[in-house]
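All protein chains of the complex are present and in place, except for one that has been dropped.
Labels A, B and C are assigned to the chains in the order they are written; within every chain, residues are numbered from 1.
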Amino acid sequence: MKIFRFPFSIAYSDTDAGGIVYHGRYIEIAERARMEMMRGIELPVDDIGFVVRELSIKYMHPLRLAADIIVETEMVKVGAASMDLQQKFVHDDTICAIMNITVAYIGADMRAKRIPNAVLSHLDSTKEG
Amino acid sequence: MKIFRFPFSIAYSDTDAGGIVYHGRYIEIAERARMEMMRGIELPVDDIGFVVRELSIKYMHPLRLAADIIVETEMVKVGAASMDLQQKFVHDDTICAIMNITVAYIGADMRAKRIPNAVLSHLDSTKEG
Amino acid sequence: MKIFRFPFSIAYSDTDAGGIVYHGRYIEIAERARMEMMRGIELPVDDIGFVVRELSIKYMHPLRLAADIIVETEMVKVGAASMDLQQKFVHDDTICAIMNITVAYIGADMRAKRIPNAVLSHLDSTKEG
Partner (left out) sequence: MKIFRFPFSIAYSDTDAGGIVYHGRYIEIAERARMEMMRGIELPVDDIGFVVRELSIKYMHPLRLAADIIVETEMVKVGAASMDLQQKFVHDDTICAIMNITVAYIGADMRAKRIPNAVLSHLDSTKEG
């Protein structure tokens, strides 16, 4: 699978009084990276789309205000109706945090549904940014 | 009009790397205060409800991690389909910020609509907390 | 260990366009619960305090606007310089999400440090809310 690279700059709203990026903010930044990765995919219009089932994140090095980071997203496993992705927060060639996330695809009837081929073919062809 | 008092404690997620509450967070805290003020009011189920039209906020004294504050909300003007509220962020008897906000009431047809009497009578009778 | 119960009401700022609580928001709500649990503990004033090392969360049932929930926090393991907590998001007696989190205690020198006894004795005596 290809790696999708998403650049992001740390603003005040991302930080907390400890002087570093708030631990909950990584989740939001990761979502922006996945959104950009999915850009241009046309999904069946009535489907709910992807929802997050579970995630885990390990914080290795703190990130600070004005840091320019890259979020590297990689698909690690594709199931019938869900997929696992790994997202790395990289700053100055150092991996500062690693997140693993499972998202499920939900159809118009609110039930899990096979991931559309448009998604899989798009992600296979995602160019390194 | 009565004043509604909402207690709130500042957490890490509310602060930024300047060591104080992030200026955008006041808007969220103010919304929590208005939500509690409106608790128990039964609105016509198909109506959209209140939406924010405009707001202004003046920051006078910074708020820090673990501060226990009170948000004081007061209705200052009621129009046909909108109302103006003033919300003060008070810490240790000092007003740290003042926000003025105009919210409009929107009906099921997405248009401005007369504010239901249930809202007005509830707010008139809101006890000081 | 005792369970600490923290009540919380879901506001618009907690939700997303899917109509449910945004998956990243659980992390912030959990932090508020831990902050209240720690209230009153006097830590050595120069210490950095607790930082989050890693966390995992599983989403079982969505939470919606205006839901009144309880976050149940329980210490599940205490190490020399870190501890593991489990936090459950409960609505109408249903567990909607479970989070496991490891926090480390950091001293004034930015290094891991034995958790002060004041913390452990406080958490042992935490009353059910």
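Throughout what follows, a contact is a pair of C-beta atoms (placed from the backbone, for glycine too) under 8 Å apart; a residue touches a chain by one contact, two chains touch by 3 or more.
Just so you know, these numbers come straight off a predicted model, no measurement behind them.
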For subunit B, which residues lie in contact with the unshown chain of the complex? 18, 23-25, 27-28, 31, 48, 51-59
Name, in rising order, the residues on subunit A that touch the hidden chain in the full complex. 9, 11-13, 28, 31-32, 35-36, 66
Going by the touch rule given at the top, which residues of subunit C touch the chain that is not shown? 12-13, 15-20, 22, 24, 64-65
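Assume only the chains that are shown with their structure count from here on.
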Tell me, please, which chain's centre (mean of its C-alpha atoms) is farthest from the centre of subunit A? B
Angle, in degrees to the nearest 5, of the Cα rotation that carries subunit B onto subunit C: 180
Can you tell me which residues of subunit C touch two or more of the remaining chains? 28, 31
